[in-house]
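In this view, the complex is presented without one of its protein chains, the others remaining in place.
The block that comes next holds chain A.
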Amino acid sequence: MTAITPTKSPASTNLPASAFHRDYKSIRTLVSVGLSVLAGTLTVVACIPLFSVLFMLIVRGGTRLLQGGLAIFTELPPGAMAKPGEGGFGNAIVGTLTMVVVAVLIAVPFGIMAAIFLTTFGARNPLSTFVRFAAKVMTGLPSILAGVFAYVAVVLLTGGFSAVAGGVALSVLMIPIVMLTAEEAIKMVPQKMKDAAIGMGCTPAQVTWKITIPSAMPGILTGVMLAVARAAGETAPLIFTAMMNNFRWAIDGKQPFVHLMRPTSSMAVFIYNSSASFSQNLIDLAWAASLVLVMMVLFFNIGGQLLSRGSRPKR
């Protein structure tokens, strides 16, 4: 990589050859090479944490996952006195999925309709600047404050910790992501397609629902998947909205419905609560839960990115 010198521009061939010569004794060259090496080293060093995390997840989480087998996905968290290898976090998996679904049901219509406003009905409206700015500010909202908000707005109002409160907290984090990516995706739809539909006499709503949204679908789904990936890993907003429920499944045996109004476990809060436990068994389970959670998050993340790669306009 050091072979490329800045002076090899072909435009200057009539200069003396010495102009292209790289003097390795010159301080300027040495500084330049040194900085290149430094930048490369810093980049490589920054990648180490990721590999370290993945390595520990695979070694510690993977071991426990293999040892625990299917029981991990079907059993409740063990007590502190349980024998090593006992228990699982099935309720936490169901709880996380439940809350993510609740959040998706709130955030996706919200985000997509607001994006339609930004690109179609309100594109020339001064209000759209404020809407976009509000969404951008919301992307920077600390996740714990989404939890504080949901606590005040839902938990205090309904009188208890619940999956709904957790879902509301997560949806606050998802809305701006869905909205801003949907806006970008809708903007990518060629104007000619819309013009053709308008020329056929379509109403703006018909253009939106039959042309714009279907064409922008891959991009919109990318945003949804990225938002799901973000929400699934969130811990802080769930600590005091959904709380924890180590003794129950989110789904009761007698009722086929998920208990949306009861304290609900989630993978992230399970990891948090078990992380500093005195029980080695729980710590190992926390590692296994981390591995499952990271795989879940990466699945949505990579899936979203693959979708967006496939949906780039072909020109």
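Here is the rule we go by: a residue touches a chain if its C-beta (ideal position, glycine included) is under 8 Å from a C-beta of that chain, and two chains touch if they have at least 3 such contacts; residues count from 1.
The criterion applied here is as follows: contacts and distances are computed from a predicted model.
Undergrad: One chain of this complex is missing from the view, so tell me which of "Lactate utilization protein B", "Histone deacetylase", "Phosphate transport system permease protein" or "C-type cytochrome" is its UniProt name.
TA: Hidden chain, UniProt protein name: "Phosphate transport system permease protein".
Undergrad: Spell out the interface residues on chain A facing the chain that's missing from view.
TA: 1, 4-7, 9, 11-12, 28-29, 31-32, 35-36, 38-40, 42-43, 45-47, 49-50, 52-53, 56-57, 60, 109-111, 113-114, 116-118, 120-122, 127-128, 130-131, 133-138, 140-146, 148-149, 151-153, 172, 175-176, 179, 200-201, 203-206, 208-209, 229, 232-236, 239-240, 243, 268, 271-272, 275-276, 283, 286-287, 290, 293-294, 297-298, 301
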